[in-house]
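Quick one: the structure is below, questions incoming.
Only a portion of the chains appears, each positioned as in the full assembly.
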Amino acid sequence: MIIRPRPHWLRMLFVLRGSVVPQIAPQLIAVTALAVAVTVLHGQVLQWKIPLNFVPFSLIGLTLAIFLGFRNSTSYARYWEARTLWGALLTESRSLLRMALTQVDGPPGNAQPLARRLMAFVHALRHQLRGTDPTGDLRRLLPDSDCERLAGARYQPALLLLMAGEWLQAQRQAGRLAPAIVPAMEAPLDRLSQALGGCERIAGTPIPFTYAVMIHRTIYIYCILLPFGLVDALGLMTPVIVAFLAYTFFALEALGTEIEEPFGTEPNDLALDAMSAAVEASLREMLGEALPPVSPPAPGQIVLT
Amino acid sequence: MIIRPRPHWLRMLFVLRGSVVPQIAPQLIAVTALAVAVTVLHGQVLQWKIPLNFVPFSLIGLTLAIFLGFRNSTSYARYWEARTLWGALLTESRSLLRMALTQVDGPPGNAQPLARRLMAFVHALRHQLRGTDPTGDLRRLLPDSDCERLAGARYQPALLLLMAGEWLQAQRQAGRLAPAIVPAMEAPLDRLSQALGGCERIAGTPIPFTYAVMIHRTIYIYCILLPFGLVDALGLMTPVIVAFLAYTFFALEALGTEIEEPFGTEPNDLALDAMSAAVEASLREMLGEALPPVSPPAPGQIVLT
Amino acid sequence: MIIRPRPHWLRMLFVLRGSVVPQIAPQLIAVTALAVAVTVLHGQVLQWKIPLNFVPFSLIGLTLAIFLGFRNSTSYARYWEARTLWGALLTESRSLLRMALTQVDGPPGNAQPLARRLMAFVHALRHQLRGTDPTGDLRRLLPDSDCERLAGARYQPALLLLMAGEWLQAQRQAGRLAPAIVPAMEAPLDRLSQALGGCERIAGTPIPFTYAVMIHRTIYIYCILLPFGLVDALGLMTPVIVAFLAYTFFALEALGTEIEEPFGTEPNDLALDAMSAAVEASLREMLGEALPPVSPPAPGQIVLT
């Protein structure tokens, strides 16, 4: 996630960090080069003047708008739903720990194992979504027996929710938790399970691939034909206009591709590292543990991972 | 569901798997052939020059955009809601089994019958949605008495939820489950029932048929008239532009038709087989059963069913 | 609701059932006749040539797109919400009956009166929404004393939910239902009440009438002026294009009007009869009652009521 103060409106025209220009540079250069060639040749290919004007592009704009608008809003909806699900991880962990601290009548420190399992759950989910190795975080937070049980499991976060439930079971069987209060504490556990399932859904189900193919093709055919349609009327301005239009199309497609899979590590993806750390910090603060000081971002650092 | 790494932008222009070109080829060829004929005849039919230009197409674009945009977003909304409902099957099965393992004080293996019924529920729902025979999966998971009770039932998944409720009843009557905890365990059962009802709703209620008729007609009349409107200005480029425009319309319509009924077995439909297997695997892992190794997809296999 | 296999793409251009052409035929013929007259007179009215071109229609397209797009998506949203509410009737009736069968410790057949009241509730709601007489269905399902209590009531479905609650009361007072379980059983009752209220809301609150007036006027003025704007450029094709454009406008308006009130009995309205029967069948199956065989639809029958 890119965190930076909004630059001045003049400077914003030229920022590179946070722009997608580097990623789409090859296509952009290719299309602009074609436009230059078409302009130089006055729209002729092998001595044949390609007869085109702006009308087809205005008609194609109809479906292109549907394609791009759909792609854009769907990608953003996935991004924002993913963010909301990660917000639920924070919210429901806090609720569960709050009840563990106030509705379970144990000795001081009684709720710590539960809190550790919740922190491990969030870290394990992050690692699962990014395909990284959770061992370090698990070992840091859990006793060895728990780590062994988790090692090699296919659905580690789901197991960690089961282990949170086992803590509840132990409290109830020890008489520290009245059965009538159990439903209140199972509710946030259920919602954590829903947030987990939601993340698995977004990570596992892309926007149907056929959309990407259709959009990609339509954009490219449009951009390849465009200089032939404009050169008669615009002359030397043709490459400028083609480059400008191609930039908006390619940039929209590239950004859509980036935020469609919000759990990655590209600049506009969600800051899972920072959010996992925030859950851990908030739970530790509720337990009364001292928090390490927040390290300020390095100067010029604007991307949270 | 098509699972493949995003190809390079150049290769993506030519992929066939995941494209809908094969399905719409006949219409596309027919419309292009008409455009060629119109171009050759210079827009004359029986010696009469059809007087048309681009204006009507720009005006018709108005309603066509509404039709196609509506169709597309509605179809995708059905697709994504269906996916979300199947996500709820996983989530709520896990929640219910978690409570069965921690809030019911039975001997080891006590929760297995419930887990088996939940697995059978998911498989039975898949078979119901696809109109296939569930007997194999039911026999694999349930004792014979349960299979007999289900045989010939019209609403098998609903009966399986009832049988999950009967397991709860038996635990409560045996004193292993406190009545105060029952509401917590009925909650995920209710949500499974809602997911079931949601799937039945999407499978049983198509987008009103009249929309399909209106969109279909508008697209075809548009494509048939289009070459007459373009030939004067575009000459020999007319068939190229008509084919391009027709491709975007037909592809959008075809994809809409495909994902509108997301429970089918077309390439972009939901991977119900894979998702049912995931629910079963996750529940088995919670029970502590060993999971069979995941067989990697065959090389080149990109469609999950 | 129209249930039919999707016809072949060629046949689909000519289907009449499911099309709205019959309903809008008068307006369509009137507008086309006007266009023919304008074409014959070369756009002159009383020797005065009306000066118009396509520009105003392209500008008016702006608000017209907003009107029609809004009308269309709002009507469909009402349709789909209504369908979802009826799905909730099925879902929550099943959940309540499931708990009545498993969490209430009565003799066999104990839950039958509750099931009967739930069936009567669904039928009564259907009759209320369609303004038909519920007596037949109520007499078929309920004892005479209940029918008398309901006779003449203004809000019959709400009373039937109260009577379902009275069954719960009787069970609790007889000691068959633990108070701690009551909240679990009141939850689906609440959701049935919400579904009832949602249906009453959709049935009782149309889209603001002013929208219909504005859309209607804009479409008609547009269609009346259109031939004057096209005749200079299109000549004899003017009536064809006007008829085509008018078809898309009128059809969109007519379909919007039809599904905006989804509880009626027009071809695209919801199949309340079929859905009530499905609720009754599913509840009967849960009670263990034998279901009557499903009568296959008559050949050619494609509209469910």
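Observations
As written, the chains take the letters A, B and C, and residue 1 is the first residue of each chain.
To be clear about the criterion, a contact is a pair of C-beta atoms (placed from the backbone, for glycine too) under 8 Å apart; a residue touches a chain by one contact, two chains touch by 3 or more.
None of these values were measured; they are calculated from a predicted model.
This structure file shows 3 copies of a single chain, while the whole complex it describes contains 5 copies.
Methods note: only the chains that are shown with their structure count from here on.
Different-residue interface: chain B and chain C share under half of the residue numbers found at their contact.
Taking CA atoms, the transformation carrying chain A onto chain B includes a rotation by 70°, reported to the nearest 5. If each chain is reduced to the centroid of its CA atoms, chain A and chain C end up 38 Å from each other.
Separating the centre of chain B from that of chain C, both taken as means of CA atoms, is a distance of 23 Å.
Contacts with at least two other chains are made by residues 58, 64-65, 69, 178, 180, 183, 187 of chain B. Looking at the complex, you find that chain A touches chain B at residues 27, 50-53, 55-56, 58-60, 62-67, 69-70, 74, 153-155, 158-159, 161-162, 165-166, 168-169, 172-173, 178-180, 182-183, 186-187, 189-190, 193-194, 196-198, 200-201, 205-206, 208-214, 216-218, 220-221, 225, 257.
Contact residues on chain B toward chain A in their complex (touch as defined above): 1-4, 6, 9, 12-13, 15, 18-20, 54, 57-58, 61, 64-65, 68-69, 72-73, 76, 79, 83-84, 87-88, 90-92, 94-95, 98-99, 101-103, 105, 178, 180-181, 183-184, 187-188, 230, 233-237, 241, 244-245, 248-249, 251-252, 255, 258-259, 267-268, 270, 281-282, 285-286, 291, 294.
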